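One protein chain omitted, others in place.
After this line comes chain A, so read on.
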Amino acid sequence: MRQKDDWHLTDALAYEHGRGDPFAAAVRATRMPMVITDPAQPDNPIVFCNEAFQTLTGYDREEIVGRNCRFLQGPDTDRASVAKVRAAIEEETDVSVDLLNYKKDGTTFWNALYLSPVRDDAGTVVFFFASQLDVTDRVEAQRIIAGQKEAIEREVEARTADLEAALAAKTLLLHEVDHRVKNNLTMIGSLLRLQARNIPDPAIASKLEAMLERVDALATVHRRLYQSEDITRFDVGAFAENLVTDVVGASGRSDIVIDADVACIEVPSSQAAALGLILNEVVTNAIKHGFAGGRSGTIMLRASVAEGCASIEIGDDGPGFERSGAESSGLGTVLIARLSKQVGATPIWSDAAPGARFTLTFPVDK
């Protein structure tokens, strides 16, 4: 018997009785499936397989010994992985690879194969030692996770595309609505102006004029809101200054001097229209009554915030409240009272001697 066949003797060993080669007994009894092949024989056949290998593959020892390991391969075994094993054998190096293998009953299992050459003292490869591990559960789990990940990624991609499309549609709609609001506000103003030009009765014309100014105030509020960086906040101080400048500028009255000292007063945009209308009533009234009959003078505007309370003051140096028929029952006065209540503001009229003064105070966020 050649020396390299010595291990065959171990087959006959009764390891359960603790006799013979203890290493060979360990290889036989381990739960790790193992084979040994002999590269000196044609086609490098299996010359030993343990019990665990037989259990794993379903073949008996007689069906295994003498065959090349490739008998475990099947149609779905990855060719590239097989090529890796072949290359390792040719290069006489070790290799670790996951292979899809087939059992005797035709079912498949994932085989974590570790193959290494066994050399003699001269360095010649005398055997290849191969251990197998059924890692079907692990590979399956990875495959399922990879599949799920891919499915989720596809789903996320589809959802993102849906959301982007929805956002684009909403943005377009918002722009369209915004454009229409602006155009309609402009057209309402234009209609009123065109009508106002054709009214011969000065009393009616002046009422329409006042209405036109209210619509214009709303238009200005809207314009300032969309032009500001934060559309949820409205600077009522800047609006007041804008209003006074426009009213005086449009009147062409270079004899009315504006004395403005205005701090930024930010209010929520929901209060913008109401505050804008209140200020419009006061400012247009001051110009109409405080500087009537070509009387020159100064219009004073103050806007300040202190300890959570905002204050806007508008004053003229005209005839004060003794002036001809300051309309206490007109729509303007009613608007100021009701809108002030709506936004929690307090309107106060006072005689400033000379002139009239209006003060609006309201709470603001600190």
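The rule is simple: a residue touches a chain if its C-beta (ideal position, glycine included) is under 8 Å from a C-beta of that chain, and two chains touch if they have at least 3 such contacts; residues count from 1.
One rule holds for everything that comes next: contacts and distances are computed from a predicted model.
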Record-based protein name (UniProt) of the chain missing from this complex, from "ATP phosphoribosyltransferase", "CheY chemotaxis protein or a CheY-like REC (Receiver) domain", "Class E sortase" or "ABC transporter permease": "CheY chemotaxis protein or a CheY-like REC (Receiver) domain"
Selected from A:N242, A:N285 or A:S340 as touching the chain missing from the view: A:N242
Residue of A:A40, A:A87, A:V118 or A:L191 touching the missing chain in the full complex: A:L191
Touch with the omitted chain, as defined above, among A:R28, A:H222, A:H289 or A:R357: A:H222
Residues from chain A at the interface with the omitted partner, ascending: 178-179, 182-183, 185-187, 189-191, 193-194, 197, 212-213, 216-217, 219-220, 222-224, 227, 238, 242, 245-247, 249-250, 252, 258
